[in-house]
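Missing here is one protein chain; the remaining ones are kept as they sit in the complex.
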Amino acid sequence: MIAPLIVFFACAILAVLGAILLIIVREPIHSALSLVVVMVSLAILYLLLGAPFVAAVQILVYAGAIMVLFVFVIMLLNAGEEERTDWSKIAKWIGLPLGFVLLLEIAHWLFHSEPGTAVANGVAAPPPASTFALSTALFRQYLLPFEATSILILIAILGALVLARKDQ
Amino acid sequence: MSIPVSYYLALSGILFGLGVVAFVFKRNIITIFMAIELMLNAVNLAFVAFARAHNQLDGLIFVFFVIVVAAAEAAVGLAIVLALAHTRQSLNVDRVNLLKF
Partner (left out) sequence: MLILNHLWIIMLLPLLGSATNGLLGLPLGERWSKAAVNAVGVGSVALSFLCVCEAVREFAALPASQVPVIRDYFTWMTAGPFRAGFTLQVDQLTIVMLLVVTGVGLLVHIFSVGYMAHEGGYYRFFSYLNLFVFFMLTLVLGGNLLVTFVGWEGVGLCSYLLIGFWFLKKSAADAGKKAFITTRIGDMGFMIGILLVFATFRTVDYGAIFQAAAPYPVETHVGVITAICLLLFAGAVGKSAQLPLYVWLPDAMEGPTPVSALIHAATMVTAGVYIVARMNPLFARAPIAMLVVAIVGAVTAFYSATIGMAQTDIKKVLAYSTISQLGYMFLACGVGAYASGIFHLMTHAFFKGLLFLAAGSVIHAMGGEQDMLKMGGLWKKIPVTAWTMLIATFAIAGIPPFAGFFSKDEILWAAYSGPYANKALWALGFVAALLTSFYMFRLIFLTFFGQQRYDEHHVHVHESPWIMLGPLCVLAVLSTVGGWFAAPKLWDGPDYFANYLNPVFAGSAALAPQIVEPSHTLELYFSGFAVLAGLVGLAIAWFVYLGDPERPKRLAKSLGGLYRLVYGKYFVDEIYSTVIVKPLIWGSEHILWHVVDEGMIDGTVNGTADVARAAGAQARKLQSGNARSYATWVIIGAVGFTALLLGILGMRP
């Protein structure tokens, strides 16, 4: 039963590669596409973890809507290769190394953690994470945050409209 | 063979760290935004992994909300980027330094 393991490692490597590409490439459009790769591989991992709804939402909303928005904006602004300014010495010499330190730190920490009970293999175990259960919880216990986020989205729409408007 | 949850968590940590590095390293505002999205994704992965580990729903609910909020944030943030680009004619974050002393 090493299939899940293979899938996991494949998706993991894909995700990491995508992230590294995000950093390395020069054109923002290429970074956007690498991010899409990351998101898709994460969606597969969610499936592996037995959360189909979340995986679907990830593809639909994240990869499908948000990244499309990013691409739209990049194309709108004709964002080309970024210029090489180097105005923050502290970011270059301290931020970057520390960023890597943080990476290793968190990874190490999480790797050596003991998260409790059982493990994932995506099959058989009746997922308490069924869509039905999820939506029930959403509309019962988490009704308030649900409604609040609706308002949040409304405000976001309005804000985006106002901010992006050209001055007349 | 089951995959230990800690693997997922390690991956989450690596992705988060790479997001931080990207944030510090890149100069284009939009790319920086994408780094933020990457960090959020990493966190989402951690949540789902924990939800699976404890066999609870709450992690997934949280992921749901994170995605929603990330969407709203991306919308507003990109609107700001648009306004900024119109004003400063450049997408370089180093040029947005009016708060300098």
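Order of writing sets the chain letters: A and B. Residues in each chain are counted from 1.
Rule of thumb we're sticking to: a residue touches a chain if its C-beta (ideal position, glycine included) is under 8 Å from a C-beta of that chain, and two chains touch if they have at least 3 such contacts.
Remember, predicted model here, so these are calculated numbers, not experimental data.
S.K.: Based on the whole complex, identify which of B:Asp58, B:Glu73 or B:Asp94 touches the chain you can't see.
M.R.: B:Asp94
S.K.: Identify the residue among A:Leu98, A:Ala133 or A:Ile157 that touches the chain left out of the display.
M.R.: Only one of A:Leu98, A:Ala133 or A:Ile157 touches the chain omitted from view, namely A:Leu98.
S.K.: For review purposes, identify every residue of subunit A that touches the missing chain, sorted by number.
M.R.: The missing chain touches subunit A at positions 87-88, 90-91, 94-95, 98-99, 101-102, 105-106, 109-110, 112-115.
S.K.: Would you write out the residues of subunit B that touch the absent chain, in ascending order?
M.R.: Spelled out for subunit B, the touching residues are 20, 23-24, 27, 32, 93-94, 96-101.
Going forward, only the chains that are shown with their structure count from here on.
S.K.: Enumerate the contact residues on subunit A facing subunit B in the complex.
M.R.: Those residues of subunit A that touch subunit B are 1-2, 4-5, 8, 12, 15-16, 19-20, 22-23, 28, 31-32, 35, 38-39, 42, 45-46, 48-51, 53-54, 57-58, 61-62, 65-66, 69-70, 73-74, 76-77, 79, 82-85, 87-88, 91, 95-96, 99-100, 102-104, 106-121, 128-129, 133-134, 137-138, 142, 145, 149, 152-153, 155-157, 159-164, 166.
S.K.: In the complex of these two chains, what residues of subunit B are touching subunit A?
M.R.: So the residues of subunit B touching subunit A come out as 1-28, 30-31, 33-35, 37-38, 41, 44-46, 48-58, 60-61, 63-65, 67-76, 78-83, 85-86, 90-92, 94-95, 97.
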